[in-house]
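Every protein chain of the complex appears in place save one, which is left out.
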Amino acid sequence: MTVRTRRAVFLLAAAVLAAVLAWAFGGLPHFGASRPSSGLTLNQLAVPQRHITDVVTAVNFDYRGFDTLGEEFIFFAAVLGTALILRPKLAERPGHVADYATGRAVPPTSDAVRVIGLGLTPPTVVFGLYVIAHGHLTPGGGFQGGVVVATAVLLIYLAGEFEDLHGLYTEVALERAEAIGAAGYVGVGLLGLAAGGVFLQNVLPLGQTGSVFSAGVVPLINLSVGLEITAGLVLLLTNFLHQVIVLRPGARSAPTALPPRV
Amino acid sequence: MSALEITILLFVGAGGTCVVATRDPLRQAMVASLFGILLGILFFVLQAPDVALSEIVVGAVALPLMILLSLAKIRGGPR
Amino acid sequence: MSNLAPLPVAVPLGAAAAVLFVQFIVPRAVVRSIAAAAVLAEVSFSAALVHQAATGTIVYWFGGWAPRAGAALGISFAVDRLGAAGALLAGVITAAALATTRELREASGIVYSLVLVLLAAMAGFCLTGDLFNLFVFFELIAVCGFVLAAYHTESLTALRSALSFAITNSIGAFLVLIAIALLYGRTGTLNLAEIGRKLAAHPGPDRLVTVALALLVVGFLVKAAVVPFHFWLIDTVTGAPVVLVVILGGVLDSLGVYGIVRVYWTVFASASAGQHAVGAVLVALGAASALGAGALSLVFSHPRRRLGFVMVAHTGIVLIGAGCLSATGIAGSALYAAGDGTVKAALFIGLALLGFDEPADALRRIPGQVRRRAGVALLAAGGIATAGLPLFATGLGKAVIEDAASHAGYPWAAVCIVVAAVLTGAAVLEIALAARGSGNGPGDVCDHPWWLGAVGVALLAISAVVATAGRWASRAAAVFVSTAAYQQRVLGGPRVAPAVAPHVGLSAGGAVLDLIAVAGAAVLASGRARAAGPFMPATVSAAVRRAAGRAHDGSIGDSATWAAIGTAAITVVLAVSTR
Partner (left out) sequence: MSFLPYAVAIWLFVVGLYGIVTSRNLLHQIISLSVLQASTYVLLLAIGFRRGAAAPVFADIPANRAAVDPIVQALSLTDVVVGATVTALLLAIAVQLHKRTGSLDPEALRRWPEGRETEDGARGLSDGRATHGWRPPTG
């Protein structure tokens, strides 16, 4: 199809589709109308059953914990995929002429940016860890907290310290951390199978409602998800940064970059 | 429906339109970031703070960052 | 309650994490062994589940959240024989696919990890009894799939096909998610059995339910890659590494149809007033795929592209069986999907032996004499199986589907199936004929292990074994279509007996049709090889080829447009015919 025919045909189809969807959505209850659902049932049950105050977390990591296991592995696969797709091929070793010679040098970072970037990193990490650790009490958890901690890496990058940053960890270490996070979730599930007889069964004491050490295995799962997301996102960002900085001639040094994957 | 709900819903609808209508990827990254914030506010209004937190850290920060990184890579390449 | 139910998912997932952890610590052979062991474990657990499910559907509540007063709190697996058999087939095909990975030159650890996650996702998709969980595994399959499709990052086709795969499948996934939201808004639950029960309490036409059904059907059809949602598949088959192509051809495209019949028979069969319309839509799309893709498979010359069209045509045949909305149809589809999936996996292995294991735009690696003979033999045998020789389950399954179609009032669909078998059989046999005489040329030497041929033979043998499973399939299908019995097993309530198993077997008429198809395919292939061109004027055939090539030029926008058109059309047809 040419772009023009395609647009015309699409607009027709989309108009029909929108009309049918609107017709069907009219069969939904009115926005905000009260009606029973299993979610509302869990609002009643979660606090007494699980000593957990954030019911969304209870659904994510307990009642429907198996879904989240699957979601975590979607993340896992996507991060691995980015590493696979952005892997340096043999022809692209740093400094190899096959890459682009635009001659564009990385602009020097001003000291102000450097100080602010580095100064913000520790509080960001602490905040992220807090969000992970309190996932079962207040809004937040491994998914959001993991993203926050990973963002701290961005701050170091903004401070212009990618090579320094790159000295802190290696891709292999990140992959291992990600693997531990992913295996941790499966491990909690198998622990339930071994000790409680059912996969993802809670086997820890429920504790005092509102305490950090409550809600059974939920904080444990939160922690492993947090590790997975942090390591995964840092790995993902590193792969992108690696493409931008290391594979671009004119970077400040000939860095000790990754060997091609074998 | 309250005026707040109506307003933010209309803003989200318009925001999505702007994201698609912005054809230049660099500008689009900025608009997408704004759209992420709008979505986050909408989710707060809909009493979903967990999702809002998720959307703001991801939609307004992480995702636009990756778009910018991709652009940096591409703009550095041959034209 | 069986403790085995979560293991086909949990074990490969755990192994995927383990592979990622140890990939640079231990030698590659050990990594490969871990992956192989996990796949074999999945196969054993699934086989055990097939056995256990014979005494009744196994219901497994994760986290121990059994339903309260008939209302589900958590997620359940509801494992019946057909679901367990799906997980088993996924494991067997994945094991065969692993055999092609010895020659991976880069990033093999990540590839093994992704293949294991993909296997876990396919198993979970087959076993789950929860609508959103089904969606999660649907997404997980798609992500692993398009990542692997992009493995050859030096190939334009591979990268483009991965994008097309991702975008088209994401659109399908969002349609499924909208349908889930609609059903949750109506019933307040995500458990398949409970949704079915709640909808059955208010029978009669219902626009929300009709559109939800249509969106679910379209979403899964995108995954099944039938016409007009097949564009991503053709590109992917051309550019992806062999390991993914074997899995795609062996089991993934049939899983899309499985998703449709699973939600139909658990949720909609007792609720929807538009049953007949759904069936007719599925049969029509199936017939269009079988005929259209069957004819196109003869147009293209690149062998993997050809097999891509063969896959689309055969998924169409499976869809016809599903559209019959009967136990016989389900049994036929299951037999055909298993029998044909193993044959197609063998065909792709044969192509790998012939050196077609890189994307179409890469240099072809030239095989040695032994591997070439093995490849030609596999393709020849596979071609006969593709046309439906009754020795293989393709023949039995096809005959049963033809039977079901005639009973359901679509005798013309049976004709379409026979024609499609002739066309696709000829398409495969032509590859074998041409490869027999292909000479040497520039390129690397193809270095697949010699025993890869034996894996292909084993797959063909499995197809022959499945051909003896007619009675098993009929009992499994009878349980599968017993909606009330399923709901009772999952949620409790007064006991309901499942439906009576239909007679499923190779009738004399079916056998004759099968033999006609095989003979037709052989005649067509050899006739075309002898004649100077196809059986039409050269200008016409050139025009056909140009149009077909242009329609399948890998455009992502076209693929998305066709998805929108298909969605709109199917939704409107269902909505109109249900009112």
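Letters are used for the chains, namely A, B and C, taken in the order the chains are written, and counting of residues starts over at 1 for each.
Rule of thumb we're sticking to: contacts are C-beta pairs under 8 Å (C-beta built on N, C-alpha and C of every residue); 3 or more make two chains touch, one makes a residue touch a chain.
It should be emphasised that the depicted structure is a prediction, and the values quoted were computed from it without experimental measurement.
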Among the displayed chains, the hidden one touches A, B, C
Which of these, C:94, C:128, C:157 or C:270, touches the one chain of the complex that we don't see?
C:157
Considering the entire assembly, which residues of chain A contact the chain that has been omitted?
3, 6-7, 10-11, 14, 17-18, 21-22, 25-26, 28, 30-34, 37-40, 42-43, 46-48, 53-56, 58-60, 64, 67-68, 71-72, 74-75, 78-79, 81-82, 85-86, 137-139, 143-144, 146-147, 210, 229, 232-233, 236, 239-240, 243
With the missing chain put back, which residues of chain C would touch it? List them for me.
132, 139, 143, 147, 150, 153-154, 156-157, 159-160, 162-163, 166-167, 170-171, 174, 177-178, 181, 184-185, 190, 235, 238-239, 298-303, 305, 360-361, 363-364, 366, 430-431, 433-435, 437-439, 441-443, 528-529, 532-534, 541, 545-546, 548-550, 553-557, 560-561, 564
Need a quick check: the contact residues on chain B for the chain that isn't drawn.
1, 5-6, 9-10, 12-13, 16-17, 19-20, 22-23, 25, 28-29, 32, 35, 39, 42-43, 46-51, 54-55, 58-59, 62-63, 66-67, 70-71, 73-74, 77-79
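The criterion applied here is as follows: only the chains that are shown with their structure count from here on.
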Approximately how many whole Å separate the CA-defined centres of chain B and chain C?
36
Averaged-CA centre spacing for the pair chain B and chain A, given as whole angstrom:
17
Report, in whole Å, the distance between the mean C-alpha point of chain A and the mean C-alpha point of chain C.
30
Interface hub residues of chain A, defined as touching at least two other chains
none
Residues of chain C that touch two or more other chains: which are they?
none
In the complex of these two chains, what residues of chain C are touching chain A?
3, 6, 10, 13-14, 16-18, 20-21, 23-24, 60-65, 68, 71-75, 105-107, 110-111, 113-114, 117, 120-121, 124, 130, 132-133, 136-137, 139-140, 143-144, 146-147, 150-151, 153-154, 178, 182, 184-186, 188-190, 206-212, 555, 557-558, 561, 564-565, 567-569, 571-572, 575
Help me check something: in the complex, which residues belonging to chain A touch chain B?
31-32, 54, 56-57, 100, 102, 104, 131, 139-141, 143-144, 147-148, 150-151, 154, 233, 236-237, 240-241, 243-244, 248
The answer for chain B against chain A in the complex is residues 1, 48-54, 57-58, 61-62, 65-66, 69-70, 72-73, 76-78
